[in-house]
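Taking it in order: structure first as structure tokens, then the write-up.
Heads up, one of the protein chains got dropped from this complex, but the rest are sitting where they should.
As written, the chain order gives the labels A and B, with residue 1 at the start of each chain.
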Amino acid sequence: MTAAVPARQPTDPPPTTSPPGARASVTQASVTQASVTPAPVTPPSATSLSGTRPPSRRRATLRAPAWLNAPVRRLVSAVAVLWAAATTAYGALLLAPGDTVDILVGDGADTPQIRAQITAEWGLDRPEAVRYLSYIGRLLHGDLGRSYQLQRDVGEVLAGQVGPTVRLTLAAAAVGVVLALVLAVATAGRSAWPRRIVSAAELVAVSVPQFVIGIVLLFVFSFSLGWFPVSGAADPQALVLPALALGLPVAGVLGQVLREGLERALEQPFAVTARSRGLSERAVVARHALRHALLPAVTLTGWFTGVLLGGAVITEALFGRPGLGRVTMQAVSGKDMPVVMAVVILSAAVYVTISALLDLAYRLIDPRLRSI
Amino acid sequence: MTELAITRTDSAPAPGPAATAPLVAVEDLRVSFPTAGVEAVRGLSLSIAPGECVALVGESGSGKSVTARALIGLAGPGAHVRASAFRVGGGDALTFGPREWRRLRGRFAGLVLQDALVSLDPLRTVGAEIAEVLAEHDVVPRPQRPQRVRVLLEAVGVPDPEVRMRQHPHQLSGGLRQRALIASAIAAEPELIIADEPTTALDVTVQAQILRLLADRKAAGTALLMISHDLAVVAAVADRVLVMKDGLVVEEGPAREVLTAPRHEYTRTLLAAVPSASPRPSASPVPSISPRSSGSPVPSASSSPAASAVPRRPRRSTGAGPRGPVLTATGLSVAYGPRRAVDDVSFHLQAGETLGVVGESGSGKTTLARLVLGLLAPDAGEVTLRGGPWSGLPERERRPLRPAVQVIAQNPLDSFDPRHTVGRLVADPLSALPRGRRGERAAELLGRVGLPPELLGRRPRELSGGQRQRVAIARALALRPEVLICDEPVSALDVSIQAQVLDLLAGIQAEDGTALLFISHDLGVVRHLSHRVLVMKDGRVVEEGDAGEVFHQPRHPYTRELLAAVPRLPEVDERRRLTT
Partner (left out) sequence: MAVAAPALRPGARPRPGLVLALLVLAVLVVAVAAPGLVTGADPLAADPLRALAPPGAGHPLGTDHLGRDVFARVVYGARHSLGIGVLATALAVGAGSLLGLAAGLAARLAGEALARLFDVLSTFPELLLALLVIAITGPGTWNVVAAIGIAQIPTYARVVRAQTFVVRRSGYVEQAVTFGHSRARVVARHVLPGVVGPVPVLATMGLGQAVIATSGLSFLGMGPQPPAPEWGAMLAESRDYLRVASWVAFAPGVALTLSVVCLTVAGRHLQRRFEGRTP
């Protein structure tokens, strides 16, 4: 094989049968990876269905220099995600049936002054393009608009509710990650029963909707045993059940991905070499295999963020907690479009931040990406 | 002998004569994998004396790797290992628990695997990998470890050890990586190095360096167990050779004896099949050995009339002269970014002629194949077919001409649609034929490459490596090409199968007068088939000429280096005399 043909990475499974949503399967990792890890710099393959293509020098010159590549791509894609979120939200506003002013007023007080205020804020008396640009411009200034139903600025509304949701999602993420790590390390490569039991538990954790887990937890620990409060967010105790309900499905998927990653790594030649140095199986896992297993797990960013943010809506409703999820639900039921739009943009911002952090982690774990 | 040695150490508890006691002495070793229903090793006896180099040679599936790993208790999960006597490093391995095995690994025996890119942890620095052995066996205290790593890297000939120890495996060249792997294997100064195909993934010049390095270690007193599929590779270093087949040792003896006067028929077969850079013996026993070849139901090549009529080195068909070359390349260049993968390459190809293209990895061979195939457009230069345009044509106009230029890829499995049966694969090119005739023609084509028509209904994954390559050849022949491009067509095959496939290609050429563009990194293979040879390095042709000339009087220093690096069997002439 000459350098002309991009060497197929042995760790690069074809993304054939990956289900959407990744919750159901582990192989999604391979697909997600494509977006999270920069593609290795390979010469462009000129093969196509139509035979020859000129080797594209155009593309080569368009490309940023290698050292610039990674951060620039990162930034461009982050901006693209945010812009797409803002535009999607704006598109939703346009698509909503009825007069835009009526939609924005919603169930709020409807007076000529407010109508005038809305027209001014959204530039409804100006051409379409200007409207859109002024909307984007407003967002760039950090202005998320005003909720006419709540008679408050959207930024203010969201800021007041961020705290409980952040606590919930962080606790759930911790539950998921710790549980997954413990179970994966404890069962990887082990034979028969412990492994089978844990993988069955993972299957159930993956398949059960969060609110079902939540109801079971409520029934057992609140109603029957009375250990934890049924609802509210007043004391730390009230965080336990919601965090478990939100974290268990995460643990199920992460646990599978980690275990499969560990098992794959333990079969690699480098694991044989490590054993041949006299390392115990535990040391091979800790020093070698675990890092390899983390790589596919890190690529589940999108899924992870989605489950936590989407799940927060349901979990907050089930446990009667305050938070962004409840705000979202109220906005959706009341058709309070400015708030709904802001939530979409906010969640995109969260995604961008988390995936940037995890991308950094990925680079720290995998030196092969640093030199690209 | 080995039994004597054991009883002696047993009866004499004094550690005095330890120097003469074997490092490893195993009797009747059996390794099976009950879950897979495989018995990989079936009663092997082996002893390795201190400072000795023993080679285990065999084709894939012979059980050689499993044997080597069983010696350090790493036969793998689910392996069932039995032996009537099993002494390793002065202890009774039959009584070893995990703890005892671990104490031996690294300290008593170091393991070197095939490709260091995957055999060293890709996520850790080379220095960390080597230091791991030092730490595990507490060879030197922590503060001195970096210094020790540096010394070790120097000892295996890695330049700038200070820099290299902080790099990761992917930042090192194949040769340096393999050296680093060896450094990690010898870090705890083991008495034995187990090297499992240590040079298989390497270019031939690098292979020579690594073999020299291993020979140095042996000279320094370390015993060596070398596992290889290639007799020529072990010839350079081994004192004793064991030839394995289907989990059994079929022949054993001093290297010189086994390599020059083989007693077992299978050893003779292996020796004859080694496509060496020197001329092959005229009476090749290859076609007659098929019953064993990978256990396939293929009739031997000799049963196919095409193959049995093959002259060993087909002469260039003289009739092709006046018509001019079938295919010409002039000044071909193509660049990927700043790198020129192919740089100003010109050649011409006559009907019935084989042009060999030799080069190491990265020399641009495969890119050249893609250019000639019209799958890649050159930045500069042109390929013409029968004097008419080819590379410059738009695809629409090239399509009708495509049947004239066909390809056989290195890995046939990649080039087969995984959903299709052999019959459909072979019939796929035959779109011009009426549907009803296609099956018949496919069976005919299979017959030509020595495969029974029963295979038509099989899927490619169910075939052996040799069978797959034959199917690929049958498919390439379906359109009766004038030019057949063979891109490393045998490099994934066992040597005995290699020889069969090469003979098949030669036979086809002799019958059809097909021009072959034969690309390989293996000089022996190229020599075996080619009339003329191009030697490529870094995208350029450094030497071109008649095969005999290039191999006998290489002009370019690079060609000389390549030829010198090819491992040789000892005293070919003597061996030929013995076998014929």
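To be clear about the criterion, a residue touches a chain if its C-beta (ideal position, glycine included) is under 8 Å from a C-beta of that chain, and two chains touch if they have at least 3 such contacts.
On a predicted model such as this, the values are computed, not experimentally measured, just so you know.
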Sole residue of B:91, B:253, B:403 or B:447 that reaches the chain not shown, by the stated touch rule: B:403
Residue in contact with the excluded chain [from B:66, B:335, B:463 or B:534]: B:463
Sole residue of A:101, A:114, A:166 or A:208 that reaches the chain not shown, by the stated touch rule: A:208
For subunit B, the residues touching the chain missing from this view: 60-61, 294, 296, 373-375, 398-403, 405-407, 409, 411, 413-419, 428-429, 431, 461-465, 467-468, 479, 492-494
For subunit A, the residues touching the chain missing from this view: 14-21, 23-25, 27, 31, 34-35, 45, 47-51, 56, 77, 80-81, 84-85, 88-89, 92, 95-97, 203-204, 206-212, 215-216, 218-219, 223, 302, 305-307, 309-311, 313-314, 317-318, 328-329, 331-333, 335, 337, 340, 343-344, 347-348, 351, 355
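The rule is short, and it goes like this: only the chains that are shown with their structure count from here on.
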Length of the line joining the C-alpha centres of subunit A and subunit B, rounded to whole Å: 45
For the subunit B and subunit A complex, residues of the former touching the latter: 69, 72, 74, 77, 98, 102-107, 109-111, 113-115, 118-125, 129, 132-133, 136-137, 168, 170-171, 181, 184-185, 188, 194, 334-337, 339, 341-342, 359, 361-367, 370, 374-377, 379, 391, 395, 398-399, 410, 488
Sites on subunit A touched by subunit B in the complex: 1-5, 10, 43-44, 46-47, 50-55, 57, 60, 189, 268-270, 272-280, 283, 287-288, 291-292, 365-368, 371
